[in-house]
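Certain chains of the assembly are absent from this excerpt, and the rest are unmoved.
Per-chain numbering from 1; labels A and B assigned in written order.
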Amino acid sequence: MNFDDIKIRIKAFVKEELVPLEPWILNCSWDEKLPKLNEKRQKVKDRGLWLPQIPKEYGGLGLSNTQHGEISEILGASPYGHYCFNCQAPDAGNMEILIEFGTKDQKEAYLYPLLAGDIRSCFAMTEPDFAGSNPVNMGTMAFKKDGNYIINGHKWFTTGFDGATFAIVMLVTNPEASEPHKKASQIIVPTNNTGIDFIRNIPVMGHTGNGWESHSEIKFQNVKVPLTNVLGGDGEGFTIAQKRLGPGRIHHCMRWMGICERSFDLMCQRAVSRELAHSKTLADKQTVQNWIAESRAEINAARLLIQDAAHKIDSQGAYKTRKEISIIKFYCANVLQKVVDRAIQVHGALGLTDDTILAFYYRQERAARIYDGADEVHMSSLARQILKEYRI
Amino acid sequence: MNFDDIKIRIKAFVKEELVPLEPWILNCSWDEKLPKLNEKRQKVKDRGLWLPQIPKEYGGLGLSNTQHGEISEILGASPYGHYCFNCQAPDAGNMEILIEFGTKDQKEAYLYPLLAGDIRSCFAMTEPDFAGSNPVNMGTMAFKKDGNYIINGHKWFTTGFDGATFAIVMLVTNPEASEPHKKASQIIVPTNNTGIDFIRNIPVMGHTGNGWESHSEIKFQNVKVPLTNVLGGDGEGFTIAQKRLGPGRIHHCMRWMGICERSFDLMCQRAVSRELAHSKTLADKQTVQNWIAESRAEINAARLLIQDAAHKIDSQGAYKTRKEISIIKFYCANVLQKVVDRAIQVHGALGLTDDTILAFYYRQERAARIYDGADEVHMSSLARQILKEYRI
């Protein structure tokens, strides 16, 4: 199956199997929708499309970042696209980490069940008491004792903790390290460990959610895991995080493009079908035309920027692509918000209802300008990199 | 009690009695919160603050539009402020109509119970199949037969229909009228009439709601009401609507100012309290400073525009203030959205949660750019009025 075939099949799958689940699937709980999603996952496996982003030796399709970016846009047309193909955050990122940094035992215990879709996982990084933009500025700590890490700390926005089998926890293991970037480690923590306090699923934009669709607040109180649960070595947490973020952002941004295209489509359909007086439609209004033109230009621009970054990651690696990755983060998050907002406005009152997916996007994707580093952090970081080259 | 006293007391009431109900009140159903709200309403009556917007002869405080605008900003700090003082939409607008256009019998049956807070009402105007901006372009019709109107049609976004005792329905009674503005009438329809099909409370931004906090879709199938139920005379529907909109918009816009000020407050509190590295806070970030400065300028500008319009309505009437009313509609709705958006961004992940009221505002107030005439409609209408003066 060549890449064009893969794309055609996945596009068909999303259109025929996933989009028709709406609006039902947008309005029921995780427990209600899970059986249906598992059914779809089985179909994906049957059609040989499972794990598009994973190397072939691990049972995936072995796509490049550029290629998986295209897939991510296609899947992004449904909020459950990535889930059904087992390339959803945060599991996909955790798979990458385990593939690159996991020991044989770690892979046995955590990676393979994850690849099979038998378990879910989560990634515990963000903390309520520390500004999220700085991966070495955090309060969760682990000290070593008798061959174990003893973990204490407070995390939130741990997406999918509810129902996950294990968490990869970012924390400080070497508070005195001379290099700040050597302070943190990433440690595998089974979620059923003693000392993990589940505080709540955080209500976000009016919904608490559960399962994969939830963001938990948790406390670690003397949680004990063996030292062998560290990923890639003690003090390597920041390095792993850096590696993980680049490709992840490509796929996130391309998922946003999927959302943009679907919103654009809805906007245009509405424009030509909504009748005004005098046998005109909204499509005849110049303001609507302006929104469509600007959206088209911005979506195209955003996608080209992402593809450019993806090519660079594929050819030169994520480190050399830092500037491009920052650019797509803030540029694309803004395009996403603008396109969804315009599509709602063109729909009028209908755009506020849950009769279309737009109001869901509006609530759900406001987070895009905040997670993975707030836009403002990326802008400053990009500018400082650029300005460094101008200093003598 | 002079006006300054009234303001001080209402401000205190909102701060002490209403804001502390959050976040509980934002996350429970109408039925759960109603007993608590009724308790608060009784306190408002006891303190002599009931019905601030209503003339004294009808038992209110008799405030001018300018004054009630100030009250509306104060009440706007809580989503339940207006409700507790019985000046909430859509009932307040219906009271105005009944006071100005109601017959003695209509007042007996509908106005006095409404003023007392014993019943609720709704206003059925928007239709799913007709662009909402045009009050003479609608599908709901009534023909006259044997001393009755026989009504057929389809309405939605009828706010508070669920639990209301009566609706004021905007519909066409004279489709052949030579003047288009004489086609429509406003008719009182008891909600328990035969032939009213309640289709659903429309799910809006992820919530269906009920009671006062819902927007219904309803159908009228041969609904029969006596001709005496018409308000202000057959064919007067548009004229009444025009009268109603001006002052209503002042109060809406000033309610938005209450939301803006509360969001601004939260933004500033967050800025000074959120610590970053190196003993800095978000308040030290120039981007945050820019947002605060722009928000302050825009909120002040918006309020001055509203006050200017309110003075003009009070002195020259709503008709001569049409331009100013259009201006505040679109200008203030945009300020509202920008200020809430910035406040969320300053809060980071916390801003997405329901731990602050900001995410509620974000979802709830997206409607501001759409209802009461979409911004784009007001902009065009304003420009056409202006340009008329430039034509020879």
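In this text, a residue touches a chain if its C-beta (ideal position, glycine included) is under 8 Å from a C-beta of that chain, and two chains touch if they have at least 3 such contacts.
Note that the structure is a prediction, hence the values are computed from the model and not measured.
Given 2 shown copies, how many make up the whole thing?
For the whole complex in this structure, the answer is 4 copies.
Note that only the chains that are shown with their structure count from here on.
Between chain A and chain B, what is the separation of their C-alpha centroids in Å?
38
Please output the residues of chain B touching chain A within their complex, sorted ascending.
Per the touch definition, chain B meets chain A at residues 27, 126, 128, 131-132, 134, 137, 156-157, 202-207, 274-277, 282, 285, 287, 344-345, 348-355, 359-360, 362-363, 366-367, 369-371, 374, 376.
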